[in-house]
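The complex appears here without one of its protein chains, the remainder shown in place.
Chain nomenclature is as follows: A, B and C, assigned in order of appearance, with residue numbering initiated at 1 for each chain independently.
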């Protein structure tokens, strides 16, 4: 029988929290192996996002694409639950961080998951074409498969915008990036093929950002994670504005318009 | 007696959610009055943060300072409660957004508030000097005032780093920005004066980012808000790594090392 | 063309928040149609839980069963993520409610969903037997179906207790309730049949409370909801104890035992 030594126990406890994301020791902070000193003054926040998720630094053109996807997701007005919930929370005597947390917490499968699902959808098309299917055929098969599961096709159609004003600028950026060899173009092809297949339902913000996240090599769940980072900016701005207004315990509608009771 | 019309009611309900942050109408998305199309491809995420909080776009040098403050706050290892809580949460069968929300939710007065408090501290020094006090005298008075309230002086000292590796690069960036007329330098002066007054306790990350946020005109509570945005990046990277490991219901220490019961 | 009147708009806005759970008007509070005055002094919290979810008041024997399921779920020690996360959160300068929220937030599919899934499993067995299958055959079919989806059978086995000390008292209570005609016994039969079929793996707390929730007519998702209510009590007690200890920014392990970095 071998006996666990003092150091064995310490190592085992420490290893319970082992990570390859960052290293922090007295006087040392490294993100993915890079000393923080090297990043400060040279890396943008977007570079840091890329570094933390990919382990490398992006080229300027890669960062430009990621920036566009993020900026496009920052805000969608005070009625979006992610924003409205944060604004109401901010009037209840909790910290700004707590109000932001509430906004982030509602970005679930339905409110925050369409980008993730759309990356999965595009990936299925890309995989079928990589395996030899024609693009139109792969698109038809995959769209049918998704429609059998749900009446909502993630990334397409919008209950509010007849045509999402973010679609064209984002697709245009990817088209230029493909033309310049910055990204391969498989996800762009998949997205445009789906849009053509289900016309006249247009691509929405989730369909456009899913192209970018897919082209940039982010796994599907990170599409939701990146949406969270971006939307947190809008949540912060709205929650902050709400605290400046001084309202207390803000309900969803003016207090004199009461709910109807249905026994 | 005047009667409220149909339109009056609609307007009153709509106004309950009025905002100057963004405008969203069918086919239209504006952030602080700027059409989203103009921002996509030209604005970075950091530009968007500035726009949403200040209502304008930053100059490149302003954005560089903001980027440095944000990048410096992205991560501080898996033991920071904001990270550890998110990692444990990610093993419990909740969405990535829910795990991030938990990490953000712990960034309260003690774990996430030092930057905010330090902006307040510097602001008091700046206001006293603007009113005619000498910098040393103003610093002495303000530090004494804060120490009377708490044994922790926000922004200075670190329980872990003898010298925070982020201090020098961040202070150096601000010094160059002051030299070039990018920012006025009042908050830099206050921060260095405090550090000199309480030597050898050095400035930490909160003291350094508070200089930047103060110089860039952000009100103190937004120092916490900006820290939340930055740290969300680290939270996402860590939560994602944890989900990739496949562990379920991760406790804080290995399961065979059980808590001691004290009746 | 009909014109929407003032009152139409008001009604439409109010109806957006219509509910049959409660009615609140000036001087009036009703829960499921019962004036709050009638409940105060006569109804227990458990009665109120039943009322809010079922719309009626329970008999004493029904309330006794519900109480047992709830009391059995209150706490499972400081290592459970729902508890550990709340304790760490409580040291970060956020409100007690925020710390509780974090504990509740981690009770997802993996950490808080086994009871819900087990009610579903039992329901499938009950439905098959109601449709004419023998209990053993129905159990065999359903267990196989669930095992094909996951290696974890919800409600059975425990990574920590060889035999869960809550199983026997809870099952015994239900057996007496069935003998006395308080509940029908279908879910008890299903639970015992599963336990026999997969012996020697014993039923755990989720398997036992799922029997109770099923017998008492709660839909499966409410098994998770009721677990949340019960565990909130333990979360509160632990978070409160932690705040009394005065520790700040508590990490998961003692600070001198650092994580290992793996580049």
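Methods note: contacts are C-beta pairs under 8 Å (C-beta built on N, C-alpha and C of every residue); 3 or more make two chains touch, one makes a residue touch a chain.
Here the structure is a predicted model, which means the values were calculated and not measured.
Touching the missing chain, out of A:18, A:110, A:130 or A:196, is residue A:110.
The residue from C:165, C:181 or C:246 that touches the chain not shown here is C:165. In the full complex, subunit C touches the hidden chain at residues 9, 12-13, 16-24, 26-29, 31, 35-37, 39-41, 43-49, 52-53, 63-64, 67-68, 70-72, 74-79, 84, 87, 95-98, 100-102, 104-109, 112-113, 160-163, 165-166, 168-170, 172-173, 221-222, 224-226, 228-230, 232-234, 236-241, 243, 253-254, 257.
The missing chain lies against subunit B, touching residues 10-11, 13-20, 22-25, 30, 33, 94-95, 97-98, 105, 252-253, 257-263. Seen from subunit A, the chain kept out of the figure touches residues 3-6, 8-10, 13, 77-82, 84-85, 88-89, 91-95, 98, 101-102, 105-113, 159-160, 248-253, 255, 258-259.
Rule of thumb we're sticking to: only the chains that are shown with their structure count from here on.
Shared residue numbers account for over half of those found at the interface formed by subunit A and subunit B, and the copies are therefore classed as meeting with the same residues. Put simply, the chain farthest from subunit B by mean CA position is C.
Separating the centre of subunit B from that of subunit C, both taken as means of CA atoms, is a distance of 37 Å. Rounded to whole angstrom, the centroid-to-centroid distance between subunit A and subunit B, based on C-alpha atoms, equals 20 Å. Residues of subunit C in contact with two or more other chains: 10, 13, 94-95, 98, 105, 252-253, 258-259.
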